[in-house]
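A single protein chain has been removed from this complex, and every other one stays in its place.
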Amino acid sequence: MKAAATKKISSMRLARLRRDVLEANLELVRRGLVLYTFGNASGIDRDEGLVVIKPSGVPYDELKPEHMVVTDLSGAIVEGNLRPSSDLPTHLALYRNFPGVGGVAHTHSEFATAWAQAGRPIPCLGTTHADYFHGSVPVTDELTAQEISGDYEKNTGTAICRAFLKLDPDAIPAVLVRGHAPFCWGPDVAAAAHNAVVLEAVARMAYYTLNLSQNAPPLPRALHDKHFLRKHGKNAYYGQSSKK
Amino acid sequence: MKAAATKKISSMRLARLRRDVLEANLELVRRGLVLYTFGNASGIDRDEGLVVIKPSGVPYDELKPEHMVVTDLSGAIVEGNLRPSSDLPTHLALYRNFPGVGGVAHTHSEFATAWAQAGRPIPCLGTTHADYFHGSVPVTDELTAQEISGDYEKNTGTAICRAFLKLDPDAIPAVLVRGHAPFCWGPDVAAAAHNAVVLEAVARMAYYTLNLSQNAPPLPRALHDKHFLRKHGKNAYYGQSSKK
Amino acid sequence: MKAAATKKISSMRLARLRRDVLEANLELVRRGLVLYTFGNASGIDRDEGLVVIKPSGVPYDELKPEHMVVTDLSGAIVEGNLRPSSDLPTHLALYRNFPGVGGVAHTHSEFATAWAQAGRPIPCLGTTHADYFHGSVPVTDELTAQEISGDYEKNTGTAICRAFLKLDPDAIPAVLVRGHAPFCWGPDVAAAAHNAVVLEAVARMAYYTLNLSQNAPPLPRALHDKHFLRKHGKNAYYGQSSKK
Partner (left out) sequence: MKAAATKKISSMRLARLRRDVLEANLELVRRGLVLYTFGNASGIDRDEGLVVIKPSGVPYDELKPEHMVVTDLSGAIVEGNLRPSSDLPTHLALYRNFPGVGGVAHTHSEFATAWAQAGRPIPCLGTTHADYFHGSVPVTDELTAQEISGDYEKNTGTAICRAFLKLDPDAIPAVLVRGHAPFCWGPDVAAAAHNAVVLEAVARMAYYTLNLSQNAPPLPRALHDKHFLRKHGKNAYYGQSSKK
């Protein structure tokens, strides 16, 4: 009976995750980050080791929770009749390597993608950036021809992890895959989508800023820290949830 | 009786094509590619040699399937009381010369048009481009004064064909007519409109990218091929339709 | 009785003009050319010598045909309880000097205004421009301090007329008032608003084009003429109305 109860809770949690993953995917569309089917968001149930992700290439207005695909951390399909997003192996690499990550969002949002195509990290030029990303948003190295012809999507994940060898993925929850587009993440799939939306705004404003002043200086470190820490960590005082 | 049945099937197919052509024209409007009546999309029934195209200068919110104009490949009107889009001869040139083309879409979408006005091919700077266009999107040569004063719209089609003498129109389903605007195509009219929408996004991102980095390198060939081929051809693994 | 009948017709025509002027003002809002109340459109009844214009500073969602202000060509109010748009004297100068003009539209649409602020005429870089404006869109000279402190809005009209001393206002139905914003016109108020919308698109595309290629050449004259004349004049063959 105990096992049955556990199983029921787990199944309810998975149903909830399906809905959250669908909702995060729709949020990306509503915010104008996704053209046609150029994006995907996933969430993980760490206790079960199960990942829920959008199916590949299905129009968003037809998507329902039951279309979400459930896989394990190796990518084996556990539930679902549809093929998962082709970027699944990249998501899985992030879940395996970044233990704080509960959700991943990938889009081709236009300004973040332009920075990725230009191969330039997004510098922190203002407090909007500092509120969310505690440092520049890095760019991955180019994949080798072998990495491209091999397990390409998985190797994209490996390249992201390499870019974070000396960075904290919980403090900078986004990366630009060179020549491709951004991947964002967060403690859950809603936060991952939220970070993707903010990243696009930050990318847009950084673009405008450098057009106004090619040598705009990065935000002073003290101010960068101030803004990041008033929203994150134990001394945060923004919003209602952390009210003391 | 056999002839009558054939005729009936053919007539049903044509009715379907009218609806698809109307729908593709409306998709161009919904996606913000068409201001007032600055655009047109057509589809072809290869078996009948009949082309269905939007009438010229009619407001989109009044358009109905029965307003679509049906012509043969020489441009002679077979059905319809309205004058066809003035760009019809350009569409016909594409149908006559590119056997894989089932639909054509022409817009003055603003970023693709800016590239056409600048006379610059759109280089492949990222995977979004590579997913759809297997190479730079080319620009036509200038028409001669004689070509302009002669059968201008037909000669525009000829210029497009010249730009593809060494290119595969099925792998690069778009062109920039110099000083004018883009023409896109695809296996059917829905694909042509879809490609027009993606071309505009690609044109926009390429514009932003070059503003961020004037010498942004083209996507490495291996990555370009990888992305094009994961969506197209016999080894494609994106989306659901080609699931094995 | 004859006089009464004439009066009735004239009054019906004026009621129609009120509705058309209101509708043109609303079209400017719908197309995103007007922020708050930064714009105005007017129409003229040439037979009566009466001008109908939007009142000054009234929110658009409260505007009704009866709020439109009717004046004569000297600006004296003939009907209406509200103050007319403060730019009325500029509109009147255009009606008095350009006999082909039946409607005027003024906006601060952002890209056309940027060209006006930069003091640069908009060159014809493509066929979209050529379809509507048979030459560059000119910029007025600076007003003198005396013209500014005097009858400013009327003198703005005079400056526009000076800019057209050697240009045909029927072939180039728009101007950029230096440091201010565009004025557009046409055979009626709907055409004036339509031209304002197209001018903004043309201004935007010219901006993008020059960012892509600082020395983008103007459209060759033959092509410019071809496009203008396929939409305008006795040999036009675009749209349905001129179908032969």
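Every chain is named by a letter (A, B and C) in the order it is written, and numbering of its residues begins at 1.
Please note the rule applied: contacts are C-beta pairs under 8 Å (C-beta built on N, C-alpha and C of every residue); 3 or more make two chains touch, one makes a residue touch a chain.
In this text the structure is predicted, and so the values were computed from the model without any measurement.
Asks: From the touch rule at the top of the page, work out which displayed chains the omitted chain touches.
Replies: It touches the following shown chains in the full complex: A, C.
Asks: Just to verify: which one of C:L82, C:C161 or C:L229 makes contact with the chain not shown?
Replies: Reading the full complex, the residue touching the unseen chain is C:L82.
Asks: Which of C:A76, C:A145 or C:L165 touches the chain that is not shown?
Replies: The one listed residue touching the chain not shown is C:A145.
Asks: Of the residues A:K8, A:K64 or A:K226, I need the one that contacts the missing chain.
Replies: Of the listed residues, the one touching the omitted chain is A:K226.
Asks: Under the stated touch rule, tell me which residues of chain A contact the chain that is not displayed.
Replies: Where chain A meets the chain not shown: residues 125-128, 194, 197-198, 201, 204-206, 208-209, 211-213, 216-217, 219-220, 222-223, 226, 230, 237-241, 243.
Asks: Can you name the residues of chain C that touch the chain not displayed here?
Replies: The missing chain touches chain C at positions 35-38, 55-58, 82-83, 86, 108, 110-111, 113-120, 142-143, 145, 148-149, 152, 179-181, 207, 210-211.
Convention: only the chains that are shown with their structure count from here on.
Asks: Going by the touch rule set out above, what shape does the chain contact graph take here: line, ring, star, complete or other?
Replies: Contact pattern: an open line, chains touching in sequence.
Asks: Given that chain A is a copy of chain B, what angle of rotation, in degrees and a multiple of 5, matches their CA positions?
Replies: With C-alpha atoms aligned, the rotation comes to 90 degrees.
Asks: Using only alpha carbons, which chain's centroid is the nearest to the whole structure's centroid?
Replies: Looking at where each chain's C-alpha mean falls, the closest to the middle is B.
Asks: Going by C-alpha centroids, which chain is farthest from chain C? Tell me that one.
Replies: Most distant chain from chain C: A.
Asks: Where the centres are mean C-alpha positions, what is the separation of chain B from chain C, in Å?
Replies: 34
Asks: Centroid from C-alpha atoms only, then distance chain A to chain B, rounded to Å. What do you get?
Replies: Measuring from centre to centre gives 34 Å for this pair.
Asks: For chain A and chain C, what's the span in angstrom between their mean Cα positions?
Replies: The computed centroid separation for chain A versus chain C comes out at 48 Å.
Asks: At least two other chains touched by the same residue of chain B: list those residues.
Replies: Residues 211 of chain B each touch two or more of the other chains.
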